[in-house]
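Of the protein chains in this complex, one is absent; all others appear in place.
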Amino acid sequence: MAVPEKTLFDVERVRADFPILKREIRPGVPLTYLDSTATAQKPRQVIDVMDTFYRRSNANIHRGVHTLAEEATAMYEKGREQVASFINAQSARQVVFTRNTTESINLVAYTWARANLKSGDMIVLTEMEHHSNLIPWQLLAQARGLRLEFVPVTDDYLFDMDAYRELLALEPKLIAFTHMSNVLGTITPAAEIIRLAHEAGALTLLDGAQSVPHLPVDVQSLDVDFLAFSAHKMVGPSGVGVLYGKLPLLEAMPPFLGGGDMIKTVHLRTFSTNEVPYKFEAGTPAIAEAIGFGVAAEYLANIGMDAIAAYEHEMTEYALERLAEIPGVTVFGPSAEHKGGVASFVMDGVHPHDVAQILDHDGIAVRAGHHCAQPLHEKYGITATTRASFYIYNTRADVDKLVEGIYKVKEIFG
Amino acid sequence: MAVPEKTLFDVERVRADFPILKREIRPGVPLTYLDSTATAQKPRQVIDVMDTFYRRSNANIHRGVHTLAEEATAMYEKGREQVASFINAQSARQVVFTRNTTESINLVAYTWARANLKSGDMIVLTEMEHHSNLIPWQLLAQARGLRLEFVPVTDDYLFDMDAYRELLALEPKLIAFTHMSNVLGTITPAAEIIRLAHEAGALTLLDGAQSVPHLPVDVQSLDVDFLAFSAHKMVGPSGVGVLYGKLPLLEAMPPFLGGGDMIKTVHLRTFSTNEVPYKFEAGTPAIAEAIGFGVAAEYLANIGMDAIAAYEHEMTEYALERLAEIPGVTVFGPSAEHKGGVASFVMDGVHPHDVAQILDHDGIAVRAGHHCAQPLHEKYGITATTRASFYIYNTRADVDKLVEGIYKVKEIFG
Amino acid sequence: MDDLYREIIIERYKTPHYRGHLDPHDIFFEDDNPVCGDHIEITVRTDEDDRVTEAAFDGHGCAISQASADLLIESIHGKTLDEVKALTKDDVLELLGIELGPVRLKCALLSLKVLKAGAYGLGADEVSDELVE
Partner (left out) sequence: MDDLYREIIIERYKTPHYRGHLDPHDIFFEDDNPVCGDHIEITVRTDEDDRVTEAAFDGHGCAISQASADLLIESIHGKTLDEVKALTKDDVLELLGIELGPVRLKCALLSLKVLKAGAYGLGADEVSDELVE
């Protein structure tokens, strides 16, 4: 078998950076981690910078005059710069640190949307949204009498452009959509969706939870209005995510959470807000986590997002090919050219939970369930799928193990 | 000088647990950390458990069938149990993980308060609230036409009980107050405040950001309705805090952020909420941080909160005594018996920033500013104070260094 | 692999002995595990001493949930309702004969939860995991 991996980047060197890959699930059974879509593993560079922060520089940030406070502030703001440059934001001020993608989307729903949308206004989503890009809008729609419409997924598992154009004719105010489905792997044509939205006078929010870790995402060339993503899915720590926004939007938005740091001056009955991004970062933020996030972004940038996307693409092609060989296995999702490194499948006569548990016995970590996309599963008349997903530290050997494991499942359920 | 520290706990052993205390600020200048009120330092036990989590068990939690997901879920829920038992909650289900105290308070303002308060309803705060327990209510008051009233601080820097009783006669709906002022160190008589509030038919929210790390806080004996606090101030990591609530309240509250994990079933246009506490934990939470938080709570519990409070009390007495010796230094706050380990002061003719910077030159980390309590500073006609604060790893020698440093400031400013 | 999916689990999953719906019945209850969509309904007939004379389950889901339902139903024939109410998690695990992590435990215990809720005559809103702790 040809091994094209070296030409993109040195996978073995990458693997050596991830301490958990040396883990044995049981004695003699090594870990085969195929659940990066849920959360990615962390390289020692990310783990170490947080460890060192706590051992050497830990302090609360902003306003502190002492050495530790200044170090901590500089490290935190460096994290912001690193993440900003990763998505090619014009200014680091456009990067608001949140807990995760979910909070980022809710932030927009609670601020921009509440300030700008009124009863009868329409928001367009897609059928393949993660609950995080669905429930905030359901909550808002209930509270404000908004109308939600959904771009269907085509029979080929793609974003339905024709249906989208029809919805645009109804003059929606916001298009909030995923850049990559965490179930189907479908990559949406974000640049075109955004361009059409702007032509129709709508703003756009891109759920980049799956795309920012796996594809080159350039906010300026996309011209996107808001982008949400999480550190933990891109080799960074838990507890921190980002809302990117265009500066005039962020500046005009009312604050979300009230508290320390988001203020300029405070009296007992009135206050004025601090400048962007601090206006949206109330209270002590996830300091160590933002520092780790910056290093994670740099780690990926050093490998190169083009190389990562190409590498994953090859692995996805290979995985789809191998899975297609297995009788009784059905993969949901488009062909590899439109797809990120995700393979969600069902097996005749075996529940996804059983598949996952039997695979786990051989150290193969996959996820089983609705993957926080119940409506999409409902569309296909199923309640759950088994999902294997790939990242920079996975290899074809991992795919082979998966396939072997699936044959074992078939044997057991004979 | 008598050294009563050993009788309470072994401070040197505690100090040995905190790697940062070996840090030199500049060659030959050790760190004297007197800024724990802003954020506490972390013992190796807390740093290590997070490090190990990332190296061995990292996975996304809930719903995962594979070994890592089960380990991670068990560790995360153990963190919740540890924190719940630390505050003597009846059930771990009453512990909602948030980012910090600030988010916890906002959560109540966005959910319970928005569902239960209407125009003209009154909320009682105090003059010494941190911005985190002030701005959320200002935002809500603006949005809903609520009335905010403030319990004054007495000339002795205490919670004004008489004024409070008068405000209670006006039938407020909520009393949201600090358990310990982060500027004055004032410890409020929370149990009595809560009892009187309940008699008057009001609910209570206790800002425990400063009390939970420093005093025994028992939610059942306090009978408090909501309690908010942050891990980072109690030797835990950044990025995680807690909202504790009485179960019937939490159960009746509408959700806050929408997304994964907070749902039970989801369709395109409707959803049902998950049970408490998951209803309030949307998206991937701060997993490693919650695990670290649990270990931090256990670390403090092992020393013993009574011992910690007694130890800090002795140090505070000593510090107040020593600071009182220095001509031109004025400490804000009550006598030691009503006060936690905080000494905020001004010096004649020297700005707090200059004090802090000169102290920093000798490795002494103190904070200068309004400490997120501008209205309180306004009350005293000042814009800033210098604040030294103490925790389990501080000693009388640290107080001596502080005093020496202040004399140096006086010398320089002659 | 034996410690994971014993023969009997696969066998009962594939050819359950007690799948069905009894009509008439004295007890009926149903619930599901929203995490994976497992669904179990249970119908039970009792005699004048509140003793189970006949019982059946229906539903769909993973091997663990379906096999444990089948084995559980088998085990309650001849038991009084008080004995059914006294059943615990451990009884089910003994029937299955395997160890399970917390997520799969929910699959395994769904049928017990449904059965006990039925035996206690609870409403749909009153079911909770505490029933099977």
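As written, the chains take the letters A, B and C, and residue 1 is the first residue of each chain.
The definition used in the following text is that a residue touches a chain if its C-beta (ideal position, glycine included) is under 8 Å from a C-beta of that chain, and two chains touch if they have at least 3 such contacts.
In this text the structure is predicted, and so the values were computed from the model without any measurement.
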*Among the chains present, which touch the one that was left out?*
A, B
_Option touching the unshown chain, where B:Ile25, B:Ala384 or B:Ile406 are the choices_ = B:Ala384
*Contact residue for the chain not shown (choose from A:Asp48, A:Glu70, A:Glu149 or A:Glu317)*: A:Glu70
_chain A residues that touch the omitted chain in the full complex_ = 62-65, 67, 69-70, 73-74, 264-265
_Touching residues on chain B - with respect to the absent chain_ = 350-354, 357-358, 361, 368-370, 383-384, 408, 412-414
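Simple rule for what comes next: only the chains that are shown with their structure count from here on.
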*Per Cα centroids, the chain farthest from chain C*: B
_I'd like the Å distance between the centres of chain A and chain B, where a centre is the mean of that chain's Cα atoms._
31
*Please work out the Cα centroid separation of chain B and chain C, and write it as a whole number of Å.*
46
*Which residues does chain A have that touch at least 2 chains other than itself?*
353, 357, 368-369
*So which stretches of chain C touch two or more other chains?*
35-36, 103-104
